[in-house]
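Structure provided below as structure tokens; questions to follow.
A single protein chain has been omitted from the complex, and every remaining protein chain is retained in its original position.
Then we have subunit A:
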């Protein structure tokens, strides 16, 4: 009898859960680069990194830093929102309190609002049959809160910001995507956006970008950070690469910029 090929280290594409073919469909939609999140407008600090480290810039090094940094700051919120979507408003506010610079906040909120818009206009009418009513209601409450007030006059604090991380986790959960899949897609999308930014910044061409994307290093890198953050409480989420805050914070100091 011929032996079958061995399973990948973590069988991410096993379709667990009650919602199978529909969740597979949404998994493909959420991981599609054509999803109109507007991620193309942000370079996640790459442009600033290049300006600061020229001519000794190294994309593989930056990719590692970015993977580590994005996972430690944001992944715990994705996981928490997937596990408990009714906490969405609180998670959004807590993540807002943990973002130290305006550029990073802008990128997160712009993509978050775009995702909420996609949910509202495109996905909410095609809900899978077993979708959690409580989670859908939590998302609706969040949208209402977001539209109602832009900022509390007395405290100057936003009541809701619509950061990408928690929204992604909550929406992925409603669409039947498993926690592991949601985490993987979230991190992979970040890597794809970074590679796309590097191509547009003329660091290398699209074939090289695909080679990096397909590489074992990336696959293992993503799995490693997911394992690291799997049990991290949101109170313990934080910056694992301090210099990233400096690069992202200084993005607007660049004389000419391609990215926002």
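In the analysis below, a residue touches a chain if its C-beta (ideal position, glycine included) is under 8 Å from a C-beta of that chain, and two chains touch if they have at least 3 such contacts; residues count from 1.
In this text, contacts and distances are computed from a predicted model.
Not shown: a single chain whose UniProt protein name, out of "Protein VACUOLELESS1", "LLGL scribble cell polarity complex component 2", "RNA polymerase II transcription factor B subunit 2" or "Urease accessory protein-like protein UreD", is "Urease accessory protein-like protein UreD".
Only one residue from A:132, A:240 or A:260 touches the chain missing from this view: A:240. Considering the whole complex, the residue from A:37, A:78 or A:101 that touches the absent chain is A:101. Residues 51-52, 61, 65, 68, 72, 93-94, 96-102, 155-157, 235-243, 245-247, 249-250, 253-256 of subunit A touch the missing chain (whole complex, contact as defined above).
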